[in-house]
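One chain of protein is taken out of this complex; the other chains stay put.
Here is subunit A:
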């Protein structure tokens, strides 16, 4: 493991994702990627009494399914890294309460999926853990009630609003060779472009995503053509156009290799405004769909850039602008890795 450039970690001595799993709610299961998810719930309550308990169950199911796929018991995992959107990272802390694994709780809003994966890979590469488990979750109703309004309140939302994905994803990172190799990670800076509308987070996060992607290219001397897919977390219809424009202004044309998880998870006719968002958006698309397609040979190298709007209700009410962050991880199909220009 070494640092290359200013913000990029390169894992050149073998760090692997050994297994990954995704659990989702009804709308996600009904979406175009429904068949890629391990656990699909038909009801937003997921068989629990409250939405918060439902979110907790989703994360627990993703964790259990991931460990089961890897054939590893919880006792054999050295470190658990997780985060979510609820105050005090409630979902993660309560899931960690049930696991016999030392726990680091992380918050990066919707960038948490790649934040936890990058941290897990670094800790494994550094020899501080043989196996580290990274997980994140979000739930449409818990996020709505915490960040926006009561779920049944009649408010006309603008087209720029996004729809929080209900789901959870987990990945087990380790030294033993697996089907996916974590090749590099770029840790983002907090970027605040000055926008204040919490119902347009795509535009607020796009500059952070562009910053991390550009920094990644500069650090590695890489270009968009070195990747089969560069995918952002939840910029949605609005932000995904902006990030392409920002990158084009810097001389990087990503048009042919770019997509956004928030646009992939729902069908165009599902009523989700500008697209999906939330921690689970990038997590379930990556750990469900993208990894399976890597294993299948559709892609050889991905750059997953999870984007987070570091939104605080109090700060928004005090008319403060919305800071944003993006963390990116390069994941490759093990055994078929292209050469990364280093």
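Observations
To be clear about the criterion, a residue touches a chain if its C-beta (ideal position, glycine included) is under 8 Å from a C-beta of that chain, and two chains touch if they have at least 3 such contacts; residues count from 1.
Going forward, contacts and distances are computed from a predicted model.
According to UniProt, the chain absent from the figure is "Stage V sporulation protein AC (SpoVAC)", selected among "Stage V sporulation protein AC (SpoVAC)", "Protein translocase subunit SecD", "NADH-quinone oxidoreductase subunit H" or "Septum site-determining protein MinD".
The chain omitted from view is touched by exactly one of A:71, A:127, A:154 or A:297, namely A:154. Remark: the omitted chain is touched by one listed residue; of A:105, A:241 or A:316 this is A:241. Checked against the hidden chain, the listed residues A:31, A:207, A:233 or A:323 yield one contact partner: A:207.
In the full complex, subunit A makes contact with the omitted chain through residues 49-52, 145, 149-160, 193-195, 200, 203, 207, 238, 241-242, 245-246, 249-250.
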